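Every protein chain but one is kept in place in this view of the complex.
Entry: chain A
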Amino acid sequence: MIQLCPIADLTPGAVTRIARPDVPVPLALVKVGERVFCVDDTCSHETASLSDGWLDGHEIECPLHESRFDLRTGRPDCPPARRPIRTHVVQVVDGMVCVEEASLALTAETAR
């Protein structure tokens, strides 16, 4: 398990970007209600950082080209993105948001 950040650091309605050497890919953390969502921070279309984008309920909009991704499924609602972003299951352990390292590993299919 990789510890990402204290859950107390997550503000509802805001995106927290995690980009650190010990985390294989940049991540975006979002707290909606009591649930914490963790997705790849890089848009599946080009290289935009989704944490710069607009958050609307369970959707995050790419700041560059407006594809909206559902935080629950990773799926975009319209082009230019066609492929989903990866979603990661998180656990809160002793107040820390944690994610399984295996979930973050890039496969041949997801590595670009």
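Keep this in mind: contacts are C-beta pairs under 8 Å (C-beta built on N, C-alpha and C of every residue); 3 or more make two chains touch, one makes a residue touch a chain; residues count from 1.
The rule we apply is simple: contacts and distances are computed from a predicted model.
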Among "Probable chemoreceptor glutamine deamidase CheD", "Electron transfer flavoprotein subunit alpha/FixB family protein", "Pyridine nucleotide-disulfide oxidoreductase" or "L-cystine transport system permease protein TcyB", the UniProt name of the subunit that does not appear here: "Pyridine nucleotide-disulfide oxidoreductase"
Residues in chain A touching the chain absent from view: 48-49, 52-54, 61, 63-66, 78-80, 82
